[in-house]
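Here's the structure we're looking at; comments come further down.
Just one protein chain is left out here, and the rest sit where they should.
On to chain A.
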Amino acid sequence: MIHSKALLLLSCDFATAWNSRKLIVSNKRLLPILMDELHLSALVLSYSPKSEQAWSHRRWVINMIARNCSTLQWIIERESELVEKIAERSKMNYRAWNHRCWLVSFMTREQVLDELKKSRNWSGLHVADNSCFHYRRRLMLRNLEGFCYTQDNNSSGYFVETYQIWKEELDWNESLIKQYVGREALWLHRRFLSMYLIKHMATHLLAVSCQSKPKASVDIDIDSLMDHELCLVHSCSTTIADANFEDFQAQAIHSAAYMLWLTKQIPEYQGIDIQEKLRAGVGDVTRMLKRSCPDRSSLWDYLVGYHSEP
């Protein structure tokens, strides 16, 4: 164990050394020994935050703990905090965030909602970190999964809560978009949020309102949602008047691409009005995109052509 430790401190991806430790630990399986392995890999990660072997070793240890010990929930919380600490120094660290996403499958619904709340501030301070927003999407999807499997009387309450979470995230995202001009990660997050709200939650509303409890009614008006999004896109596109400012130009491009995304994602059955509104906006958007992002001309042409009249 001493030799492998020395080796790993020098060459952290030396898999054979990590494996030899796994072999020895498998024969003992005591919590203190497993915790030691977490300490060693945390030490390695403090200076090599991208070490694939170190992250993989942690997952192996946690799987061992999950089988034998009841401290799992507490360990999951600590792991999540560890990732956040490492992510502070190592931006968009794929392995770190992947590890955090992996933890989500071990979380209870309460933990999922708690994580969403706790990680919000951090995300708001790291708006260029696409990985942290992907993590939020993972949490939100996990929460939604839970709803789909809920069959009890509380299902409409659960739905209302879930819808609130989604709506809050959209509002918060919009405030960040206006504050931090031209950040791709924020717009990508919005693509996901709108798409899900319109495609999946609207259909749930229909199902829930049939069981109707008046207290539980939620008004998802797709029309006004779309109007709101179009307004937002319009306000971001017109700030391009002085195209010298890179951030504003990026904002215009991202908002325009976002609108094209919506036109592609909204299925026909949502109503002709919406399709008309989107189509009306598409012409300007395409012109602007081709001017400021000519490298992707073929893509813009294709996407617009996708929705042209038969």
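Quick note on the criterion: a contact is a pair of C-beta atoms (placed from the backbone, for glycine too) under 8 Å apart; a residue touches a chain by one contact, two chains touch by 3 or more; residues count from 1.
Assume contacts and distances are computed from a predicted model.
S.K.: Of the candidate names "Translation initiation factor eIF2B subunit delta", "Septin", "Geranylgeranyl transferase type-2 subunit beta 1" or "Small ribosomal subunit protein bS16m", which one corresponds to the UniProt protein name of the undepicted chain?
M.R.: The chain we cannot see is recorded in UniProt as "Geranylgeranyl transferase type-2 subunit beta 1".
S.K.: Of A:M35, A:L72, A:A128 or A:I165, which residue touches the hidden chain?
M.R.: The one listed residue touching the chain not shown is A:A128.
S.K.: Would you write out the residues of chain A that touch the absent chain, in ascending order?
M.R.: Its contact residues with the unshown chain are 10-11, 13-16, 19, 22, 56, 59-60, 63, 92, 94, 97-98, 101-102, 104, 128-131, 134, 138, 141, 183-185, 188, 191-192, 195-196, 257, 264, 295-296, 298-299, 302-303, 306.
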